[in-house]
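Omission of a single protein chain aside, the complex is shown with its protein chains in their original locations.
In this document, chain identifiers A and B correspond to the written order of the chains, with residue numbering beginning at 1 in each.
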Amino acid sequence: MAIDLQIPVFNNNSEAELAGRWGMSIDQDLCTGCQACVAACAMENNIPFVGEVDAGYGRGMHWIRIERFWQGTFPEVKMTPYQPVMCQQCHNAPCEPVCPVFASVHSASEDLNLQVYNRCVGTRYCANNCPYQVRVFNWRDYADARQRPELVTLQNQLNPDVTVRRRGVMEKCTFCIQRIRHVEDTAKSEGRDIRDGEVVPACAQACPADAIVFGRVDDPASKVSQASKASRGSHLLEELGTLPNVTYLAGGSTK
Amino acid sequence: MFKKFFNALNQPLGRVGILITLLVVFSAAVWGIVQAQTAPPQPIQFPHNLHVGVGIQCLYCHPGALRGPSPGLPTETKCWGCHQQMAITKTSPLLKPLVQAVESNQPIHWIPVAQVPDFVHFIHRPHIAAGLNCEDCHGNVSKMTVYQSPQVMNMGWCLSCHRAKTEDNIQNNPNHDPAVTAMLQEKRTKLTDCSTCHY
Partner (left out) sequence: MSEQISRRDFLKLAGVGAATTAVLTGCGPASRYVTREPYTKMPEYTYNGLSTYYATTCRECSAGCGLVVRTMQGRAIKVEGNGNNPVNLGKTCARGQATLHGVYNPDRVTDPIHRSTRGSEGADKMDWDAAIQVVADALTKNKPEEIAFLMGMAPDHLFDLVTDLAKSIGAPAPVRFGALGMFEARTTLMKAAEDTFGQSGLPFFDLGGADLVLSFGANFLETWLSPVAQTREFSKMRRGQQTKRGYLVQFESRMSQTGAKADEWIPVTPGTEAMVVLAIGRLIAEARSLSLPPAFANVDVNSVAAASGVTLETLNHLVGLFSSYDHPLIIPGGATLGLGNGLQAAEAVLALNALAGNIGKDGGVYLSPINPLTDAYHRPASGSEMQDLIKSMSDGKIKVLFVHGVNPLFELPVKLGFGDAAKHVQQIISFATFPDETALQADYVFPDHHGLESWGYQKVATGSASSVLSGAQPVISPFFNTRSTVDVLLAATQKAGGALASAFPFKDEVEFMDSKLAGLLTVDGGFFSAPEINSFAASFQQYGGWWKTTDGRIAPSSADVLNKTFKAEAAQFDGQGDFFFVPFVSPILGEAGANKPWLQEVPDPTTTVVWNTWVEINPTTADKLGIQDNDVVKITSAYGEVEASVYKYPGIRPDTIAMPFGQGHTAYGQFAKGRGVNPADLFGPSVNEAGDLAFAGLKVRIEKTGKKRQLSRLEGVLGVYGFDAKQ
């Protein structure tokens, strides 16, 4: 059912300006809920761990989470298919118009929703507005080794391509933009275009079931475009008109 | 309680207090800014002028600029390659730290100067590929001993070039070919997009 929420459409970019449009397709029939993507994302993006108490308060810093729900009671009980949820990189992102300092902006060149850490002042309005609840906030200096001595040796595994965030800053899945940039730079230096499947975000790279496919959705020949066309594909909370760039392929016996 | 505080501030003593606090804050800020922009003392007062003078290219010691994000600092083996063959190495007090470092296999603790903040990801390669010379951003290094930045490397300065080069191209595009214009627009958008440097 389409609800007219009268969300104003912010046409951020003309087609001419777009260098490309990145999207993802997630096959829920294949996702086994193993959380390899969750761990891979955390390792790639220097996501701090918050500990049991803060996780209990809902302050866990998971950029991607595997959602599942229970239906029914024993013995007719089922679990809904595992659903990896990360920032949907909405074309019409509700988190963008509400940021007072323009830290949550739409990338004019890549059709991604960006989080610019140095601009963020921590109003958390963007997280409030996000219908998918995918934005996480640094409530404390979780990554500061001066305050948490156990991090002194663990700091060595930080990825230098990704900023380490301090407290008061909002963060979320970036579609591994550091990898997109790296591949763009490599392709540019070799004088060629980016090949389909060359940019692989950490989650897609780790997924043992190959449930996550990433690529250019503006290229009709790319794997992700082909996958997104499937009749069992849909978007999360489609009726809100956010135009997400992630397509979910339903599990179950549907063709 | 606040009334008492404000009353106290209104007193001459209070006003002097405010003045002192403001002065301290101001001078601390000025000190911080000045400190950030002056070259710190390095473990070896490396004379770039001398080395450029004998014909050494920037990319000889800083080859990473051509390939990737960081040009890098040369290892002491790079210095030693020439310096082990020079008589002055044994006699000059200026080269003593280098000799010590090489003999004890310890690194030289350089203090990085041409730094951008952690939340900026700057990559050298595309800038070299776009035809920039090292001195376009880093100044006339052939006149410097230890490196000093000729201007503040802040975002406005970066953007001034990013905008100028692409805007100029669009303005001066002679044949008004829409495909070319589109490509230039794409380039301008890319170079002024937040995510090009901040991610």
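We adopt the following convention: contacts are C-beta pairs under 8 Å (C-beta built on N, C-alpha and C of every residue); 3 or more make two chains touch, one makes a residue touch a chain.
Source: prediction; values computed, not measured.
Touching the chain that is not shown, out of B:P40, B:G53 or B:P178: B:P40 (per the contact rule at the top). Screening B:N49, B:Q115 or B:S160 against the full complex identifies B:Q115 as the residue touching the chain left out. Summary of contacts with the chain left out: across B:L73, B:V99, B:V120 or B:C158, the touching residue is B:L73.
For chain B, the residues in touch with the chain missing from this view are 11-13, 16-17, 20-21, 24-25, 28-29, 32, 35-36, 40, 63-64, 67-77, 101-102, 105-113, 115, 117.
The missing chain lies against chain A, touching residues 27, 29-30, 32-36, 38-40, 42-44, 49-53, 55-56, 58, 60, 62, 65-75, 77-79, 82, 149-160, 202, 205-211, 253.
Keep in mind that, in the parts below, only the chains that are shown with their structure count from here on.
Each chain gets one centre point, the mean of its Cα atoms, and the points for chain A and chain B are 33 Å apart. By the touch criterion given at the top, residues 117-121, 123, 125-126, 129, 181-182, 185-186, 189-190, 192-196, 198-199 of chain B touch chain A in their complex. For chain A in complex with chain B, the residues that touch the partner chain are 13-14, 16-19, 105, 107-110, 112, 114, 116-118, 161-164, 174, 177-178, 181, 185, 188-189.
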